[in-house]
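One protein chain omitted, others in place.
The block that comes next holds chain A.
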Amino acid sequence: MDMEKIKPYLPWITLITLVLLVGIANPSFFNPAGMVGLVADIVPLFIMALGMTFAIYIGGIDLSVQQMANLVTVVATVFLAPLGMGVAVVCIVVGFGFGALSGYITTRLFVPSFVSTLAMGFVALSGAKYLSGERALSMDATLRDESFGWMFATTAGIPNELIIAGLLLFLAWFLQRRTTFGRALKAVGSGELAAVASGLNVDRIKILAFAISGMFAAIAGLMFSVKLSGGDANLANGFLLLAIVAVLVGGTPLTGGVGGVINTLIGTLIVVVIRSAMVYLEIDATQQQMVFGVVLIAAIALTIDRSKLRGIVK
């Protein structure tokens, strides 16, 4: 069999194999209520990974997402009282703005995205620390339920969280597959020089990709903060690795151009299954990161497009 032909189906094969393995070992895994709970749990991570997909799809990366989410948990908690539901808008604007700034630094100042976003992440982190006074803040329970209680209700038996995730997935999918912006993203990810020579405004496209990544990270942070009813500069720690794993295991390689948001859905589900397997096997949370680290390396080695690297990896 030709490896190149299997590659696009690899994430699906991995997901189904894992589900079957886990299901055989632990039949209670197939319990619908348990499954919905498992999936709902991971919604903030999924949203973050969705945004990250845009950065990776153009051949970049966004390492600031976790700190972005941290900052937003604090922003949401601090400004919930004066703004109510309007705090969501502030969070989204902050995320979009930070992302756009990372994009600007990357394209105009020629700082590679892994450094520009890493640096912006620290800026966000220190913003979060400053704003929170380095304390864990909590939301006023009544206010929280008034403004965002609906997030955790259900509609026709489906948790609203999942519906939000579904809507955002549709939005991301629509952007990627149906719009000129999505087409331009693909061109930048697959062949940036040809995109330039076709007259596309490549810088603007890249800046927008990072802005979307930041915006989705902010939405993830907001949901997480509402879920835990508080904010703190370390609340979302541990998300970054999982978000990158979700995108790459899903089949969007670091070299960009292929894969996309549907792949990230598969990738996130793979992450969920691996995590629940580890819980079942009683692997301690600290050791889980080790497993995901290994999975990440394996996913990159399998998906990266060697022809684009021209033999140079630094």
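In this section, a residue touches a chain if its C-beta (ideal position, glycine included) is under 8 Å from a C-beta of that chain, and two chains touch if they have at least 3 such contacts; residues count from 1.
Here, contacts and distances are computed from a predicted model.
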item: Protein name (UniProt record) of the chain left out of view, among "Monosaccharide ABC transporter ATP-binding protein (CUT2 family)", "Phosphate transport system permease protein", "succinate dehydrogenase" or "Chemotaxis protein CheA"; value: "Monosaccharide ABC transporter ATP-binding protein (CUT2 family)"
item: Of A:Ile58, A:Ala184 or A:Ile207, the residue in touch with the unshown chain; value: A:Ala184
item: Candidates A:Ala194, A:Ala285 or A:Ala298 - the one touching the absent chain; value: A:Ala194
item: Residues in chain A touching the chain absent from view; value: 178-181, 183-184, 186-187, 190-191, 193-201, 257-258
